[in-house]
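Below you'll find the structure I mean.
Every protein chain except one is present and positioned as in the full complex.
First chain written, first letter: the chains are A, B, C and D, and each begins at residue 1.
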Amino acid sequence: MWQQIISGLQAGSWYSLMALAIVLVLKATDVPNFAMAELGLFPAFCTWALIDGAQLSWWVAVPIGLLIGIALSVVVERTAIRPILAENHFATVLMTIAVFVVINAVVQLVWGSEPRKIDSPFAGSFTVAGQIVAYEQLVSIAAGLAVMVGLILFFRTPLGVQMQAIAEDRVTPRLLGVSVTTVFRTSWALAGAIATIALLLQGQASLLTDQNGSGLLIKGFVAATLGGFSSITGAFVGGLALGVAENLAGAYISTSSKTAIALLAIVVVLSIKPQGLFGRHQVREV
Amino acid sequence: MLLSIRELTSGYGRIPVLRGVDLDVAEGEIVALLGVNGAGKSTTLRAVSGVLPTWSGTVSFDGTTLGRRTPEARARLGLGHVPEGRGILSSLTVRQNLRLGATARGRGARDVAQDEERLLEVFDALRDKLGAPAGSLSGGQQQMLAVARALIGRPRLVMVDEMSFGLAPILVTQLLGLVARLRAESGTAFLLVEQHSAVLDIADRAYVLSGGAVHTSGPAHELAQSENLVRAYLG
Amino acid sequence: MNTLELSGIAVRFGGNEVLKGVDLAIGPGFTGLIGPNGAGKTTVFNVVTGYVRPVEGTVRIAGEPVPSGRPAVVARRGVRRTFQTPRLVAELTVEANVLAGLDAEVARGGGLADFLGVSRAARAARERVRELLDAFGLADRAAEPVGNLPLGSQKIVEVARALAPRPRIVLLDEPAAGLSAADVDRMVAPLAEIGARDELSILIIEHDLELVSRLCPRVAALHFGRILADGTPAEVVAHPDVVKAYLGAGVATVDT
Amino acid sequence: MRRLPLPAPWRIAGAAGALAAALVLLALPGLVNPYLLFQACLVMVTATAGLGLVLIMGWSGQIALSQAGFLGVGAYATTFLVGQGWAWPVATLTAGLVAALFGVLIGLPATRLRGFYLAIATLAFAELMIRVFVEATPITGGIAGTAVQPMVLPGLDVDGSRWYLCLGVAALTTAVVMRIGRVGLGRRLRVVRDAEIAAPSLGVSPTRTKLLAFALSAFIGGIAGALYAQCLSYLTPEIFDMGLLIEFLVVAFLGGVGYVAGPFLGAVVVVVLRDLLQDLGSWQRLVYGLILALAIAFLPRGLASLPARLRARRPAPPASEPPPVSGQADLTGAAR
Partner (left out) sequence: AAPAGGDAAAAAVQGVTDDTFTIGTTLPLSGGAATSGKGFEAGLKAAVKEINDKGGLRGRQVNLVVLDDGFEAARSVANIRRLGDQEKVFAVVSPAGSANIPGSYPYLAQKGMPLFAPVLPPDPKQDSVFLLGTSQRDQARVIVDFLAGKGVKKVAVIGQDNELGHAIRDGVKEEAATVGVEVVANETTEPNSTEVSSAVLKVREAKPDAIVLGTDNTQSALIMKAVDELGWEPAIMGTSSTVTTGSAGTVGPAGAAAKGIYGTFISELPTSESPEAVAWRTVQQAVAPDQVGSAYALQAYASTKIFFEIVTRMGDDLTWANFQKTAESLKGHESGIYPPITFGPAADGGHVGTTGAKVAEWDGSAWKLVSEDWLEPGKIVS
């Protein structure tokens, strides 16, 4: 069982990271970003190309990959999202779907559909109490934790508060001097970096394919929901819970229904706590 | 002139609302903007703060022509706007709302804390609620928060859209007193859209807007004498 | 006879006791409810209309207790309200927004009949709406999306929507806030007339004391969740606690 | 769709145009090859499913990502019932009702959930439905799938029958949905969307209205599913996965949520685009994505908003960032 929990935590931390990226964009721009995972997929492939093709060291390639992730997100935000942000939500959602299609198509055109292996310095494993733990697993979980703590601190800063303000109302904060440009750019840049981390971790622990994004995206959304969309801690815990729940469901009930069971669990959680596990209660409206 | 509006036209989508508004606010002046519903008062403020585009005409603030500057750029120049409907960010706490107001001028944390303290002396009802989500405040409390939030940024001109909206008489008196005091202490100018007659007690001058253009203007005490005007526009 | 009776209503939000035993009974005609900001006036409305469940006390409509926390049930018993900030459908026309006040009745008259265009209730509803829009001077903007109207007019639309189904009890939450004197008149005159004609019991929260004394023969003042004074406008306004907590120095400007 | 009153000559031209379009549609089997006719059927089916989305997402503001699941329910149920010897129309209506029942079932949590929470719950439902399709082998044939018996109208061949069925159902659904938009129910849906708080004070129960919206859109989805089965001839659970859902979202959003014409425009564009882009080989997905992005950039409210947009051309320069428009369903209501 511990073995299942450990690998559940590993997958869960990828879900968590994706959920954090989603929540970040949502908190600032109020956009459910269907392209979030692809924004990490492309830089992850670039990183692979740098390591495998250009023979760069992992330690050099990954920072470059992160920069590419940031740049890509910023460009997408500026060119595709911001011009239509004033319109209704449906337009922005559809735009993120379009961006998803475009990036995925580019990845397929450039790299094809074959799975790729990212060579990371964290190969190998050790044994504790009869359980085999891969270093890769520790790296994933630690990275998730670090990003979560970083974001919690970030949201306490004035810029973090401005982000939440803009998410709620796109006009009033501007009257107070909040720059939407800065807020949007920062949040997308951060989210792009986080998504890149998620895809890289997943890619190097398993394999990198052009399909990795879509699977992770759904899990990220589910994790964010489970945790209560507005909460950073919630998104993180939601991801871990989802990963572990899936694996345990696979172990004890049936591997063919593990996602179904995890989803059922979510429906149940939401029926009891409509704001997710960590969601704040709706404030008065009347 | 701190704010000077010339021949301003603007509107929503394709629908024109302002048809050439001329209006001035001098440094340290309190100006009242009156008019029936739909006269275009809120629209004027929105065009000045940049929420609505200027179709034609000019708006200049402290000698700078505002043109197509963004609302946040205008706010940084020292132009405050408490919008109609208050614009309280209900998911943030009362304190976060308040401090957000300090964004515009980028002032030091100590200054902001001092100002916060001073404002809380006036808006005492907010003190207990600083940590609460702003959405849980009563209507009047939200109004106080909106005004306080604009003032904490120490703007040079504050435009307030219906400050007395939903406030108990005692608070209206207090707030108008505060406006007069702030002007006296720090030379802040005010452009007040009001329905409440007491506004003419503290205003230097007043404009009456009608059908998207200025209908009458003059010193506030003179307009206050006009029985008809007060009956028509003020409660 | 009293159409609406509140007895011993207490409300708590978290640790915050917002209403501490409110007793209030109103009959046909206008009754004013005043009080400082945060006194709990809106909360009283919320309790009556079922939006907030009191921890103690009962609400009776025409002598019958109403279940708490069931706003739709209360509405069907003939209670309508407006909101401190208008809650309209911006995209729908003025006419459709007022019609929405009658949709529950139209639905009761048969959804299928309405769908097929043969509903008598639906026809009557359109008739009634036209009448109301005329009365409130909104007829010329009837076909415009309500979101295009200035806030003041939106408030009037909301009042019309509340009156549409000829309710027994109407609760108006600061209907005149933000209205210029001329617009107040535009709203108040038809309101007074319809109120009298339909024998409505109208409870009105308002900070505009001039308006309150004009409309309401009786006023209750709420302070910190308790009824502080209850009587004619003159009596209430003269009450020293009301002066202290609510009116302040500005009291002189109120003529009674 | 709201219409400004048109001057008389325009009206006549409009009516003539509509009549001509109707005639072309009726005569379509004689005008195009069977493949194009088949594509036209797909357009009608997709648009019909999209009409369900107009109702639930556009009007009632509920983000329901379960439409693909409802299609599956309708498709499998009809196929199964026809296999049991039921007449096709009866089977289809029953399948619609079954889908509506599922709609109410998934609508139940919806009465408590908002925004994203609802989206995810409904998505979970759609995934669970796929599980059910896989497991319910006696009815669905499981993973291996099940063949669909073609419905043939008297005097017509298979292709012609399919077309008239799809066309007829799409037309009927359009009429019904348009009518709903104009009567009390349409208003109630929008009240629940934009002023949910106020709804109960008007005697309108948000719960019941939402459930009704779910039931109706699921019913429409179920019927669309029965027709989709006719197009596909063979059903496997994978057909009703995320991909189909995304397709519906694209069709609905691209066409313009809230416009009855929206799903039709969206469906035509998506189906035709796919067909035209075939020549581009492996570049087609990229081009498809780019075209989609450009379409949204220029017509953010959907293709159906084009006439309104042309009418609304105004001389004044646009604001650098105009304030957001209210009155649209809030996808992230829960976040606030």
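The rule we apply is simple: contacts are C-beta pairs under 8 Å (C-beta built on N, C-alpha and C of every residue); 3 or more make two chains touch, one makes a residue touch a chain.
Predicted model only: the values in this text are computed from it and were never measured.
Engineer: What chains on display are touched by the one that is not shown?
Structural biologist: Displayed chains contacted by the hidden chain, ordered by label: A, D.
Engineer: Which listed residue, A:S57, A:T79, A:S125 or A:T181, touches the chain dropped from view?
Structural biologist: Answer from the full complex: A:S125 touches the omitted chain.
Engineer: Touching the absent chain in the whole complex: find that residue among D:V134, D:A198, D:L227 or D:V257.
Structural biologist: Touching the chain that is not displayed is residue D:V134.
Engineer: Applying the definition given at the start, please give the residues of chain A touching the unseen chain.
Structural biologist: Against the left-out chain, chain A lists 3-4, 7-8, 10-11, 105, 108, 112-117, 125, 132, 134, 202, 206-207, 209-212, 214-215, 246-247, 250-251, 254-256, 258-259.
Engineer: Considering the entire assembly, which residues of chain D contact the chain that has been omitted?
Structural biologist: On the side of chain D, residues 33-36, 38-39, 42, 134, 142-145, 147, 150, 158, 228, 231-234, 236, 238-239, 243, 274-275, 278, 281-282, 284-285 touch the unshown chain.
What we mean here is this: only the chains that are shown with their structure count from here on.
Engineer: I need the common contact partners of chain A and chain C, sorted by label.
Structural biologist: Chains that touch both chain A and chain C, as defined above, are B, D.
Engineer: Going by the average position of its CA atoms, which chain sits the greatest distance from chain A?
Structural biologist: Taking each chain's C-alpha mean as its centre, the farthest from chain A is C.
Engineer: Of all the residues in chain B, which ones touch at least 2 other chains?
Structural biologist: 50-51, 70-71, 90-91, 136
Engineer: Which chain C residues touch at least two other chains?
Structural biologist: 42, 51, 83
Engineer: If we count contacts the way the header does, which residues on chain A are in touch with chain D in the complex?
Structural biologist: 26-27, 30, 32, 80, 83-91, 93-95, 97-102, 104-106, 108-109, 167-168, 170-171, 174, 180, 214, 218, 221-222, 224-225, 229-230, 256-257, 259-260, 263-264, 266-267, 270-271, 274-276, 279, 285-286
Engineer: So in the complex, the part of chain C that touches chain B is made up of which residues?
Structural biologist: 13, 34-38, 42, 84-85, 148-153, 174, 176-184, 207-211, 245-251, 253-254
Engineer: Along chain D, where are the residues that touch chain C in the complex?
Structural biologist: Touching chain C: residues 179-180, 183-185, 187-188, 190-191, 193-195, 197-205, 326-327 of chain D.
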